[in-house]
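For this view, one protein chain was removed and the others were kept in their places.
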């Protein structure tokens, strides 16, 4: 850090964003409650109770993976950013708010994995975060004038974020019929990633993570 | 990081401050408690309980936005700082303490949104943080001799922080009459931002976030 | 941060990883519950209850030390990394997920230190994290072509991570016989470190932490 530019503005945005991501992802573990065995402190009881936490653990894993993939996208966005404006700053704060919120729907899903309402609330929250990420890519990268090649990378990430949201939104009507089918439908997200990579082609794929 | 200057003192102050901000803003989500359905684990019950968490969610949003705007101000302060002294270091620690404290009044407001005491306690805490931020700007930026143009930016942020505090302080007598009116009055903060931007004029506005 | 390279991709990976490590290690303290004295708020009662927290405190210390040593290994990996690919990024996320998970088995062990199930669950979780760390070293450092000297450092860390896991896996059958013997067996980890340092020899030892 040279004396004439003591603090890169962009550097602090990414450091602050990384901090938010790191804390939000680590707080997810708090949604897995340590079983309270009461007076029956036996191995058989603890084993049964640990088996009961499997849905919570799966919820932790799903949220961690989705937020982790959002982080990869966010990292890629600011890696190519050379400048930013006020709209980017405020949209970034909005996006980070949706990330900070994730531990709450994850906790609801961990407590009530069999209730349609919990699955719908979780899917809606994750979809909202995805739409906000797409908006951030649009505001920070697609909107300003760029070379055509750059624009294709930006569009790839907009489509990827919107597609992730679409999978979550689609799982909402599914959840009204079958809660477990809705949860399994989220596995379509990585499949979707592969499909859009094929559509966007080799030259974009080389630039994305 | 060159060998002859292995660690920028300023860099660690901002990294540490960003960490405090990131953790405090993410901990806000813990003020939204996962509903305990007890034995009535039905969708209707969970829906009703999630509706009950709306005041908590609004409290999370308000605190996140206010602290986020304080972070933008803090970022701007150290972006232009080329040097710092002991008074700045200690005032910064004092300010960060008020930021770390925010999850507590937010939790109180989330639990008792209809009680005047909770609204007053929340408003007083946020006002205190704003006054401390104004003090930090004064100590770190306005107090040392600077070019006149720089001083105008510093004064803008001092006025903005004091103005935010003023809105919160004003909401305290309002809360004695109507709790919800007091909460709505906080929406005056962004309006206030627009007004002082007009007063300070175009040349300052170009430099602030 | 020069204008033509505003953000080092590697820099954000390590900053994000450090954030995850820092939060996960600090959250470990939450596994030590503040004793609830109920109505018997006497010094004798609090002293007895604080003595009861000793197993929790030991669990905190063990997890902190193991995760801290994993961090030293992670730091060393990215210190020598000049480049990284998609496989490294995703393996790193997987490893960080196992680190974020650690507070949960630590909490289970803290609550039920005398139950075989808690010790087995803890040992299995820590072993899984170690295997993932070995995988990360293999993917990021050993797999790409390197000079022979570099490869020896990479192999040292792979063996060290797998060895740590082996100690935890070995403690699982021990726990079926004696819970406390299993916990004491974890003290073999630093002994194991010394042994492999001797095997790998002086030239590697100079490069590792």
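Order of writing sets the labels: A, B and C. Residues in every chain begin at 1.
Note that in this section a residue touches a chain if its C-beta (ideal position, glycine included) is under 8 Å from a C-beta of that chain, and two chains touch if they have at least 3 such contacts.
Quick caveat, the model's predicted, so the values are computed rather than measured.
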Candidates C:64, C:128 or C:192 - the one touching the absent chain: C:64
Absent-chain contact - pick from C:23, C:139 or C:179: C:23
Where the missing chain touches chain C, by residue: 8, 10-11, 14-15, 18-19, 21-23, 25-30, 32, 34-35, 37, 41-43, 46-47, 50, 60-61, 64-65, 68, 71-72, 75, 78-79, 81-82, 209
Interface residues of chain B (partner: the chain not displayed): 1, 3, 6-7, 9, 12-13, 15-16, 19-20, 22-24, 27, 30-31, 86, 89, 93, 96-97, 100-101, 103-104, 107-108, 110-112, 114-118, 121
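By our rule, only the chains that are shown with their structure count from here on.
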Most centrally placed chain, judged by C-alpha centres: A
Centroid-based (C-alpha) most distant chain relative to chain C: B
CA centroid of chain A to CA centroid of chain B, Å: 25
Distance from the mean Cα position of chain C to that of chain B, given in whole angstrom: 36
Shared interface positions of chain B, touching two or more other chains: 19, 22-23
